[in-house]
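Provided herewith is a single structure, encoded as structure tokens, for subsequent inquiry.
Every protein chain but one is kept in place in this view of the complex.
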Amino acid sequence: MSDPSLSVHDLACARGDRLLFKNMNFTLNAGALLLVQGGNGQGKTSLLRLLTGLSSPEEGEVHWRGQPIRKQREAYHAEMIYLGHANGVKDDLNPVENLRFADGLQGREFDAARGVATLNKLGLSRCLDLPCRVLSFGQRRRVALAALLLAGATLWILDEPLTGLDVHAVALMEGLIRDHLKGGGMVVATTHQALNLEGVTVQRLLVGNVAIPELA
Amino acid sequence: MEWASWSEFWNMGGYGFYVWGSYGVTAACIAVEVYLLKRAAGDTRRRLKRMQQWEEQ
Amino acid sequence: MHRFLLAVLRRDLTLAARRRGDWLIAQFFFVMVASLFPLGVGPEPEMLARIGPGVLWVAATLASLLSLSRLFADDHHDGSLEHMVLSPEPTVLLVLGKSLAHWLIYGIPLLLIAPVLGIQFNLSWEAIWVLEISLLLGTPILSLLGGVGAALTLGLRGGGVLLTLLILPLYVPALIFGAGAVDGVMAGTGAEAHLSLLGAFLVLSLMIAPWIAAAALRVSLE
Partner (left out) sequence: MNLYTYASPANFYVLAGKLVPWFAWGTGIFTVWGLYIAFFLAPTDFQQSEAYRIIFIHVPAAWMSMFIYLVMAFWGAIGLAFNTRLSFMMARALAPTGAIFTFIALWTGAWWGKPMWGAWWVWDARLTSELILLFLYVGIIALWAAIDDIKRGDRAGSLLTLIGAINVPIIYFSVKWWNTLHQGASVSLTKAPSMAATMLQGMLVLAIAAWLYTITVALIRVRRIILERERQTEWVKALLEKET
């Protein structure tokens, strides 16, 4: 199999009758981070959803390992994981159960010890047996991050992963991204906040035409 | 020709109410559809023009 | 593949077990709708036995519709639906698993309640037995076709009412064959023909509905 690479070719995306962007081209290789930037409503989330295959582009194509993703949906989804605005965490289940079902839905056997270790690493050791309903927003986000880590996917697609996280959690997230990239993984992320990522190849992509002051 | 007079024609052998009730409602349905279509055409053009003016500003 | 299906099933069953309130509402709705009819048409036993099969079948379709609007909506709301659609398994399996779970959670209890209501409606034991078989074959159809409606109306304003409008006409054959089977046995003409047609409709729904629902789900998530 060829080296993991994500590339888009002449991508165009429309929302309703409004064209968000067109002629977008980029390639992302192993070990690199793509930061998608742009103002609200400029199409950051739309781009991410195109990259996951949840929506299909107006024109152009998204390629994974040199092949269009629509032709290898299942193989691509096995190597890709998406974390959107919503966490995908069920309020009625506790963190461990959430991980178990997340694993089951990916078609994998759940390794309970590894799951608990991951949750502990993310600082959730005190609430493993509580339904996620009673957890804070940041804690639920961490449960979602644990699922992300356990999935073992090569490509992470993260939509505003830092929203609602405190300073410690942001540092933790930065560490996770660095480790993932060093291990040959790839990340596509949108964020409003500045990320501290030393020693990491960062590609920046501006969607739309309104730049955000602090990032420009 | 079947009809000796107009009144016989409208009477439809005693079934005038049903025959003309059917044809009348059919004609009304089609008239309403055509009227709505005509009105919608004008509305659409006006609306699109207005939106175009708005966006050009 | 079957592991994914099992995971979807176990997940939905666990979640339903954690939220028994929703589950009880659907069952009580069934009982209440069926119990309103004698109050409306009068208590004569012959009349009740005459309308009983139809009333119970209509009540069952309405009860299943009540819960169908949430088939995908809860998972859509917390984002887990996207995760499931993005899993490496086919979306058809996901829809099939969720419809099956819906049937186990909301369809099977109807089978358990129906005999009690059948007695209220003065149905003979033979008729109740056929009613059970017809519901056993018919309620999965409600869950399968309902899955299409739930996927089409996902996230829409007033989605629940719209779902009813879209799906009730599609339920007509199930209603006719299901209630007809009980009628047939009461009229002495036998229920086999109706039940085999109901079974054929079930097989057809099983073959077609999940594909359309999966396509609809992808369209709705776009």
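Letters A, B and C mark the chains in the order given here, with residues in each chain numbered from 1 onward.
Convention: a contact is a pair of C-beta atoms (placed from the backbone, for glycine too) under 8 Å apart; a residue touches a chain by one contact, two chains touch by 3 or more.
This one's a predicted model, so the numbers in the text were calculated from it and none came from an experiment.
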Neighbouring shown chains of the undisplayed chain, as defined at the top: A, B, C
Contact residue for the chain not shown (choose from C:32, C:108 or C:165): C:165
Among C:14, C:35, C:122 or C:220, the residue in touch with the chain that has been omitted: C:220
Residues of chain C (touch criterion as defined above) contacting the omitted chain: 145, 148, 152-153, 156-159, 162, 165-166, 168-170, 172-173, 176-177, 180, 183-184, 189, 197, 201, 204, 208-209, 212, 215-216, 219-220, 222
Residue ranges of chain A at the interface with the undisplayed chain: 16-19
In chain B, positions touching the absent partner: 1-3, 9, 12-16, 18-19, 21-23, 25-26, 29-30, 33-34, 37, 40-41, 44-45, 48-49, 51-52
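Keep in mind that, in the parts below, only the chains that are shown with their structure count from here on.
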Chain contact topology (line, ring, star, complete or other): other
Intercentroid distance (Cα basis), chain B paired with chain A, Å: 56
Touching residues on chain C, where the partner in the complex is chain A: 3-4, 6-8, 10-11, 14-15, 18-19, 77-80, 82-90, 218, 221-222
For the chain A and chain C complex, residues of the former touching the latter: 49, 52-56, 74-75, 77-78, 80-82, 84-93, 97, 101-102, 104-107, 131
